[in-house]
Structure formats: C-alpha cells, structure tokens
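Every protein chain but one is kept in place in this view of the complex.
Chain naming follows the written order as A and B, and within any one chain the residues start at number 1.
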Amino acid sequence: MASVAQPAAQARRARRWEGLPYWLVLPTLAYLVIFFAWPTIQAFGLAFREDGVWTLDAFDTMVNDLRFKEALRVTLILIVVIIPLQFALAVAMALLVNAQLRARGFFLYVFLLPLAISDLAAGIVWSSIFTERGYLNTVLEKLGIIDTPYIWLDFQKESLLLFTIVVAEIWRSTALLMIILVAGLQGIPKEFNEAAGVFGAGFWQRLWHVTLPMLKPSIQVALLLRVILAFEVFATVIAIAGEGTTTLAAEAYRWENTNQDENVAAAYASLILVLSLVSAGIILRFLRTRKEQLLR
Amino acid sequence: MADHDDGNPLWDASIDRRELLKRGAVAGGALAAAGVLPRHAFGALPGAAGNVTFYSNQLAQVAESEAFRKTLLQGFDGKVDAIFAASDAEFDTRVRTEARANKGTVDVLGALHGNYTTLEDKNYLLDLSDIAKDFTTGKYAIAKNLMTLGKLGTNKQYYMPWMQATYLMAANKKVLPLLPKGAKINRLTYGQLNQWAKNIEAKNGKRLGFPASSNGLIHRFFQGFLVPAFSGGVVTTFKTPQAAAGWTWMKGAWSHTHPQSLTYGFMQDPLLSEEVLLAFDHVARLKNALELRANDFVVFPAPTGPKGLAYMPVLAGLAIPKTASNIPGAKALIRHLLSRSTQAKTLSSVGFYPVVAGRLSKRVSSGLRAEANAVKIQQTSPKALPSLLPIGLGGEGGNFNTVYRNAFTRIVIKGEPTTAVLADEAANLQAIMDKTGAPCWKPDPPSNGACKVK
Partner (left out) sequence: MTARAALGRIGVHLAAILLALWVLIPIYFITLAAFSTQESVYQYPKALLPTDLSTDTMSFFLHSEGIVPSLQRSVIVALLTLVISLGIGTPAGYALARFSFRGADTFRLSVVGTRAFPIVILSIPLAVTFVRWGIDDTVYGVAFAHTALALPFAVLVTSSVFAGISVELEEAAMTLGCSRASAIARVILPLALPGLAAAAIFVFIISWNEVFAAAILTLQHRTLPAQVLAVLNASPLPFKFAGGFFLLAPSLIVILIIRKYLFNMWGRVVK
C-alpha cells in the first residue's frame, strides 16, 4: 500500500505553497484568541487574583473544601468508567448504521436523537426515570421484579448513585462519538474489508485489524473531544444526584451560582483546564496518526 | 440595548416629568376605565410611563410570571418588559455586569432583601425616599420594620418592600393519624415532629422531606428555624451546647428523611408524587401542591423549640438601579405594584403576601387561605421568634450559607462529632463577620461592631 512517490513534483509544490497552511489556520487562531484566549486569561485571572491582589486564596479554599476530594475522585471515576463503555457502544452503533440493514435510515435517525437533547433535559428525563416514584420502578413493579419502589438515588449507596449517572451520561453523549465514527467509517474503502474477508479473516479479526486501525484518526478526534467534555459534566449530575455526589464541574457551577464566589469557581475551572489538557496530551501521544498510514 | 426613545417632543418641555406622568396616568386610567378610550389609543406613546424594563429573580415559575404580566400589571399605564431570571446566580451576574459596565437596560429590580444586601455597592441603587414617604402613614401604610429593612442599615431607602413570604411545614393528610399522642398540629414541638416522622417511617418508610439540593432552601431552615429555636440566636449562639442539641435533633430527624431530599429543590413536587408526606419549605414552593390538591394537604407553622417558635420572614423589594434609562417610569411602576388594588391580588396570583396593611382579596383559593392562616398563627404565636435574613454580609452571603450547609453535611451526613464541627465552622463564621464587619441581627442581641460568636 505504499504511495507512488513523485519527489520532484512534491518538492516543487512544497516550495510554492509553504505559507499556505499558516494562512488557512490564521482565521481560526485569531478568532480563538479574541473570543476565547483573552476571556480565559481574564477568567484565569479570577482564580489567582482577589480584589486586585495576587493570591492563592481561591486555590487554598478549593483544595481544603470538604467536597473537593469527592469531586476529584468522582470526576475521574466517571471518566474511566463511561468513556470505554460508550466507545464500545459507539463503535457498535456506527457499525450497525454502516451495515446493510433494513430501515437503516430509521436506525441512523434514532441513534442520533440524543444529540438533540441538552444536558439539562437529559437530566430531567433520567431523574424522572430513577426517582423513587418514577418510570423505572413502575416498569419493574409491573414486571413483578420488585414489590415496592426502590430508592435508586440514595446518596448512601455511592456505587448505585454513580451507576445511575453513568447510564444517563452514556445515553446522552454517545451519539456524538457515533457520528464521528460513522463519518470515519465512510472513508474506509469497502475493498479493504472485502480483501481481508477473502483471506479468511472473520468479523472480529477484520474489526480489530482492518477497521479500527483505519478509524484511528476519527477515534482520536472523538476521544479527545469526549474526554474534554467529560471533565465538564455537571448538569446531569446535579439533576440526578443533587447534593448526593459531585464532580469538579458541578462544584465550579455551585461556587459560581450558589456561593457567588467567582474566584473559587475560576480555580475549579482552571483545574479542569489543566486536567483536560494533560489528558488531551496523553491521548495525542498514544494515538498519534501518521499521515502515511492513510495514504494509499 | 433597549430603545427608550419616546419620540414625543412634549418630553422636552420643562414641566416636571413626574407630575405630567402622574396626571397622564390618572387621566388615562380613568378614561380607560370609563371605556371612553382604549389604552392603546393614547397617542403614539406606549403609555404615559413609557417603556419600563423590570427584572426579577422571583416569580420565575411560568405560571407566576404570566400572572405578574397579566394580573399584577393590570392598570399600569406604560409598557413593561418583565424579565425573570432563571436563577439567583443569573440575576446577580446580570446586575453585577451592568453595575461594572456602568450601563444597563434594567429600570426596576425585584429581588429579595438578601440580594440587595449582597450588592457590591449599595449606591448602585437610587434613594427612593420620595416614594417611601407616601407609604409611611395611613390606612395602607407599609409596616415600619419592613421599611427599615429596605434602608440596608442607612437612612436612605434603597428598596421599597414589595411582598412577603415565609417558610412553613406541610403534610399529606394521610399521616395525620400518625401524630404522637397529645400533639397539636399547630403547636408542635421539635420532639413531637421527630416522633411523628418516626411513626411515619414505621408505616410508610422515610417520608420526611427537606429541600436539601443546592437550589433548595434548607440552609434557611437551619438559620431561621433550627438554630434559633434551640439556642435563641443565629450567629452568637452558633457553637453553644444548645445549638449542638439542635443539630443532634437534625441527625435524628434525618434518619427518618427520604434520601432523595438531597435532590429536592421545591417540595411541592415530591409532596404531590407522595415520595414525601411531611415537608418543610418556602410558601411559594409549596403553593402548587396546595392549589392542585388542597384537600390532600395541611399546612402548619414550624415547630417550637426550647427558645421559642423561631421562623424566618422573607421580604422581597423593588429598587431602581442608577443605570436605569427610564427613572420616572420605574417609579411609576413601583407605585403601581404597591397600590392597594395590586397588593390585594399578589397572594392569589403569585403566592406571596402583600406588604401593605389590609385584607386579602376574596379570590384566594382555599389552599392558599389555609396557608395564610398558618402564616398568621406562626407570626402571632406568643412564642414567636422572628429570625431575619442576614444583613450586611455583602458578597459573603453565599459563604454564610455555606457555613450552615457544611455544618449539616459534616454533622448529619458524614457523622463527624458535633462539638468539633461547630467549633470549626464557628471559626469560618467569625471570619465572615470580621471581614464584613456586619453587626448582629435578630434574634441575636444588637452588637457594637462586628457580630461575635460566643
């Protein structure tokens, strides 16, 4: 599958268009500097300054707050649990959508639907399902699995509470991954899988050795975005668990809204930024895609 | 930015605009009432008061905001753009943004006493003494203690009291038979309340409920009811053994409380779905249950503790920011909302009680009438101990609430030893008092300088 190189022509092209990428990238860069970098610096500043004085007070408050450890722990647990699970699900959905199924238009539409649902609405839906006198217990009682309503949202049973959040979050956010993977699957020529099939590779072998490696750029994009978004999950957590548990972003939201303390909120936000960037760096390192892999 | 250009050269005249507005409003209103002139036919003007932008963090519920627009604004000669903040934080952020940028669109603010005391700079609000003097005497005057609150500790009238509320308890009638022997519902003690919750647990499971989510008002229960009822004070008595006894009571009550209380912000929903059969909450957050199924619920005053029937009165007020673009219109709106006819309609339309003296309108539903009765019993009890919302805490109001919430989390949920936690949090509390220099407020005895935790 090596490309037929045309070194001379390529070198000529390289010389002429050397500046091009930078021009193409400039608008995005400029936009983000104005509308993101600058306000971020201002917001970051809130974390390190209080009333004009440089101080680490906000971070001090944050780290010593009685909910900090729990927020950090729960955020990391949710990421470690949710992301692999929903990746597997997203790959499954993407493959299903790509397969020659009947009514595949319908399936595509349905799998896309959670995209249409904002975090807040998703939180309300799932809280109405898990609440004691809610839909889940209604169904379970009707099926005879339980006699009296079970309290799912019990802060004393942390694993159970986290389980409900995991379910709601996977439901809400997997469609995003699926759509990126589907777009990626489109770019894999059918011949590769067909050829592998000719050589006797079964479904799982084809998946593991042909499809997934070719999906690497899409997986990288999807993983990157999803991890960053996962650090920011709060609306579903607050809707379902209330004060029963918390995440870093939920604490940031609470310090901003309920306590009106923008400095500590900015401190949490800065921590989220750092953790997200570190994770992004790790992902980029491990899923480095070389362009040569894609060229045929 | 809203366009307040009236376009009428009359406004350039040197006639006192306020006088003209008043006359115009009276004349227009009279003509409209007489059916002679539809209100829209008032020339090219949107009404004598012009365009007024009203921004409030109360009445966010759809039903109430519509009631404000349709019922409470009835008869106002002007065009009001009534906006209701989705949350306290949004309201505060908005106000702060406009204050800092030194320009804004809001003409009238409608918020709680607690919001005005947490403004970065009181002088962002105009002095409304000219309006105030019309409401200090006469049959429909506003009570002096309420007017004093509106002065924010100075002699300027920063806000006009607008409407009141308080917190009550509500129970599903199903659990009335489970009341402990000898207990009278309108005169419960904390001990009897706990026993009642215990009886309910034996039969129906944990059905006591508190609004303990982050947008629930459980911290007001601690500040306005629990701690003062057991210890007689809010700040000064924070770490006394009597206060500790109150937290011990809370631990006991929490063991009979529905675990989902940590997700409840408005008790009317779990009461209606019957997840909870006995609850504490702000009257406006119980209203829907009382209106939808008045026959299923009873409302009653908070229990009495060793130091009395501590309760927290809530006051909403109207203010004009100095960045307002239509100050005469703003003042006209405030007068309209405080007029006798409008005040009479507040309870039935938005669930808050009027501030002017006088009787309730006949249109009040039976559920709300029962609620009003409970409020009256609470206020007029011989053991009544009003515990006010914090005064003078500025931007530290949130941190003040956190002290009580953290005490709750640590003592009741995590089970840390009470005395140690109270000593710890008392230090935080004192730091807040020292930082703001806020003097003590009722029911604590007045202090010289910053309030001190004993």
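Definition applied: a contact is a pair of C-beta atoms (placed from the backbone, for glycine too) under 8 Å apart; a residue touches a chain by one contact, two chains touch by 3 or more.
Values in this document were obtained by computation on a predicted structure and should not be read as measured data.
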| item | value |
| --- | --- |
| Absent-chain contact - pick from A:F59, A:F87, A:F111 or A:W152 | A:F111 |
| Residue of A:P21, A:G52, A:G144 or A:G200 touching the missing chain in the full complex | A:P21 |
| For chain B, the residues touching the chain missing from this view | 1-2, 53, 55, 60-63, 65-66, 69, 81-87, 90, 93-94, 97-98, 100-101, 103-106, 215, 265-266, 268-269, 272-274, 288, 292-293 |
| Hidden partner chain, residues of chain A it touches | 3, 6, 9, 13, 17, 20-22, 24-25, 27-29, 31-32, 35-37, 39-40, 42-43, 46, 89, 92-93, 96, 98-99, 101-102, 104-121, 124-126, 128-129, 133-135, 137-139, 141-142, 149, 171, 176, 179-180, 182-184, 186-191, 217-218, 220-221, 224-225, 228-229, 231-232, 235, 249, 252-253, 256, 262, 265-266, 269, 272-273, 276-277, 280-281, 284, 289, 291, 294-296 |
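Everything below uses one rule, namely that only the chains that are shown with their structure count from here on.
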| item | value |
| --- | --- |
| Chain A and chain B, separation of their C-alpha mean positions in angstrom | 40 |
| Of all residues in chain A, those that touch chain B in their complex | 66-67, 127, 131-133, 151, 153-156, 238-244, 254, 256-261 |
| Interface residues, chain B side, partner chain A - complex | 87-89, 92, 118, 212-216, 258-260, 262-265, 273-275, 395, 397-399, 401-402, 406, 409-410, 413 |
